[in-house]
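What follows is a single structure, and I will ask about it in a moment.
Only a single protein chain was left out; the remaining protein chains are all shown in position.
The letters A and B name the chains in turn, as written, and every chain counts its residues from 1.
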Amino acid sequence: MHTLHIISKSPGHTRFRECLGMMGEQDAILLTGNAVTALADSTITLPETVYALQEDLRARAIDPEQDISGQVTFDDMVSLTIQAQRVISW
Amino acid sequence: MPADNHTFTLVITGAPYSSQAPETALGFAQAALRAGHTIDRVFLYGDGVHLASSLPSPPSDEINWTRAWSDFLQEHSVPAVACIASALRRGLVNESEQRRYQLPASNLATPFEIAGLGEWVESTIKSSAQSSRVIYFHGGA
Partner (left out) sequence: MHTLIVIDQPPYGSWGGRESLDMAFSLAAFDQPVSLLFIDAGVLWLKQGQEPGGINQKSVERNLAAASIFGVESLLADTAACHRFGLNEDNLINGVTRIDNTGATLQQYQHVAFSG
């Protein structure tokens, strides 16, 4: 993984669109807070490597139908930020 | 201390009760320490400075984010700094700023401190080392 993009904005926020548009091929995205609603939104197409914070999904009763790379805990989130060469929070 | 010990600086820019940023950041901070990493500093910027106010009084069945963070910071001796420019604009002051601006009260919760952006700059300089990271926690909107 080159860059881990952490996004907390709702899919409707312009920054969500900007983030998806600027991702590199070896990048991964981690959805936190409002951003996890992207997994309940049938109009949003997400890139290949998507992680989402488990408790944010559970809180919102979102069970991702599409295969995502993983529902992650905060322990996993810490590991992801270390594995990435760079982290950008959107 | 594990061989792959990393140092994190956490920057919180989302306010409690209008965003989830303080919650996400606290979950991350607890996990980082559990894994044996170090948090050298928590920096509050923009609306994030509201986390350092001692005044919010949520209903008793809701979490008090200032207290939750304050307990964490004191238990693990992690320094936390609110940006002075962000803080003064938003009415967050310690006793010395209260005196300087002749304000009727101060409201900075323990153990938070008020300082300039230089603290953040210092963290970004350190983060050029491979084992160091600055992670930002923004609001949701």
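Here is the rule we use: contacts are C-beta pairs under 8 Å (C-beta built on N, C-alpha and C of every residue); 3 or more make two chains touch, one makes a residue touch a chain.
Please read these numbers as outputs of a predicted model, since none were measured by experiment.
On the side of chain A, the interface with the absent chain consists of residues 2-3, 14-15, 18, 21-24, 86, 88-90, using the contact rule stated above. The omitted chain makes contact with chain B at the following residues, 11, 13-14, 45-48, 85-86, 89, 116-118, 120-121, 124-125, 127-128, 134, 136, 138-139.
Convention: only the chains that are shown with their structure count from here on.
If each chain is reduced to the centroid of its CA atoms, chain A and chain B end up 23 Å from each other.
Residues 6, 8-10, 13, 32-35, 53, 55-56, 73-75, 77-79, 81-82, 87, 89-90 of chain A are the ones touching chain B in the complex.
Here chain B touches chain A in the complex through residues 4, 6, 8, 14, 19-21, 24, 27-28, 30-32, 34-35, 37, 133, 135-141, going by the rule given at the top.
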